[in-house]
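Shown here: the complex without one of its protein chains, the others still in place.
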Amino acid sequence: MTDTPPPTPQPDQPAPDQPAQEQPPRRLTRSSEDSLIGGVAGGIGRHLNVDPLAIRITFVILTFAGGLGLLAYLLCLIFVPTDDPSAPPLKWGLARTLGAGLLAVAALAILVPDWFWGPQVPLMLVAGAVVYLLVRVVREDGGSHAGRMAARIAIGIVLVALAAGGLVAAAAGAALGGGIAVAGIVIACGVGLVGGAFRGGARWLIVPAIVLALPLGAVAATDLDVRGTWGDRTFQPASTAELAGGYEMGMGSMRVDLRDLDLPPGRTDLRLDIGMGEIKVLVPESVCVTTEAEVGVGVVNTGDGDQGGVDLDIRDKRAVAPGVAQLHVIADVGVGAVLVGDRFASWDRPGGWHDDGFDALQTGTSRAACRGTA
Amino acid sequence: MPGDGMTPRPGYDPASLFSGVIVILLGTLLLLDQADVLELRAEYLLPAVLAAVGGILLACGLAGPPRGRS
Partner (left out) sequence: MVTVPDTQPAPLRRDRSGGVLGGVCAGLGRRLGVDPLILRVGFVIAACVGGAGAIGYAICWALLPAARDAGTRGTLLARTVGRRESWMVASGLVLLMLAALLLFRAWGVWVGDAVVWPLVLATGGGALIWRQSQGPAVVTPPPPADGDDRHAGAGARPRRLLRLARPSLGIVALGAALIVGAALVFLWLNGALVPDRDVTLAVLVVVTAMTLILAPWWLRLARGLTEERAERIRTQERAELAAHLHDSVLQTLALMQKRAEDPREVAALARRQERELRSWLNAGSRREPGASLAAALEAAVAEIEDAHGVPVELVAVGDRRLDERAEALVAATREAVLNAVKFAPEAVISVYAEVQGDRAEVFVRDRGPGFDLAAIPPDRRGLRESVLGRMQRHGGHAEIHTRPGEGTEVELVMG
């Protein structure tokens, strides 16, 4: 059961009538009586005169060995006709060809280890082929009830995975500035739906429309903008001049270490911007810090505990005595968190925070610092 | 098929039509937001999306299975 070239199926030719001496060639067919999912194992067992259970076990084992079993099973599902006389003959329509093509590409991708598009694409292709096949199996009324149930569940899982992939792709696309394009595609799907309504219905367009619209909406709601640097960055300004311009990132984790900073009296603004991720600001103990944080979806903690939610706009007002050195943090996060404090839990990374401490932040000193009585 | 009770009688598939309209509306809303003409906040966007999905489900459910398929 390897990638032999698929046998050309002869759609509507039953076993030809031959003279009595020769046996009619026995064709491999999928069994419609003994079928769990598609009758493949039953048919093969019948053809080889082997207990179908053994065939099934073989398939399962081979599936664990690199997915070959699954692949072989799917191949049989496509190419081996069922023996149900009432089923329509094997037709090579567009759908079947497409399914076979997808499967072939997927097989290649799995067997060729360094497919340069990365592991996701062949996986998605396989998923697509599996979905197609399962839909076909479910549509035919052969097969047992349990098999159809299992097929439906599998379809559901695969669709969810596909949708998740689509969602991520759309979100990334949108957040990267292609939001207008994604919205355009959504509108195009809608137009296609309307047009297709007059030509027998094109309901399948609903799926891509929703799959694209949802992440686009999420991105729009949170004003997510991940253009910019991606990754983890730590900024350690040594002087006020350095932090004058603020820090901006696309996605990842931003740490601003201000322990070495000497703040002048009066208010110093620090602007921090990240599309998706986390902003942590570590301030010296006896420095007055006030915060203005806008978060699309996430958490803000400026020393008074976690405040989470959607569309957060937290202004941490503290009474600041005149003349006190005040650091005013202005943070903007699409999806993520803003944490401002003088202590953080230790982070096990080179060059990261080494403070062993609590996650909770000490606010007493900071407020006192603001009042000028620290 | 007569006897269905809710067969789409007219010459179009109502579910596709209404879903298409809903999708177009939603897409336009999002487009306007992305083009910075409107500004959608999360508290308006979530009901919009939920209403869109709900409307599509309703339309598909009311219209029944697509015509011409067995």
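A and B label the chains in the order they appear, each numbered from 1.
Keep this in mind: contacts are C-beta pairs under 8 Å (C-beta built on N, C-alpha and C of every residue); 3 or more make two chains touch, one makes a residue touch a chain.
None of the values given here were measured: they were computed from a predicted structure.
Asks: Identify the residues of chain B touching the omitted chain, counting contacts across the whole complex.
Replies: Residues 1-6, 41, 43-44, 46-51, 53-62, 64-65 of chain B touch the chain that is not shown.
Simple rule for what comes next: only the chains that are shown with their structure count from here on.
Asks: Cα centroid separation between chain A and chain B, in whole Å?
Replies: Here chain A and chain B have centroids separated by 25 Å.
Asks: Quick check: in the complex, which residue numbers of chain B touch chain A?
Replies: So the residues of chain B touching chain A come out as 11-17, 19-28, 30-31, 33-35, 40-43, 45-46, 48-49, 52-53, 56, 60, 66-68.
Asks: Spell out the part of chain A that touches chain B in their complex, as residue ranges.
Replies: Per the touch definition, chain A meets chain B at residues 174, 179-180, 182-184, 186-187, 189-198, 200-203, 205-206, 209-210, 213-214, 216-217, 220-222, 296-297, 310-311.
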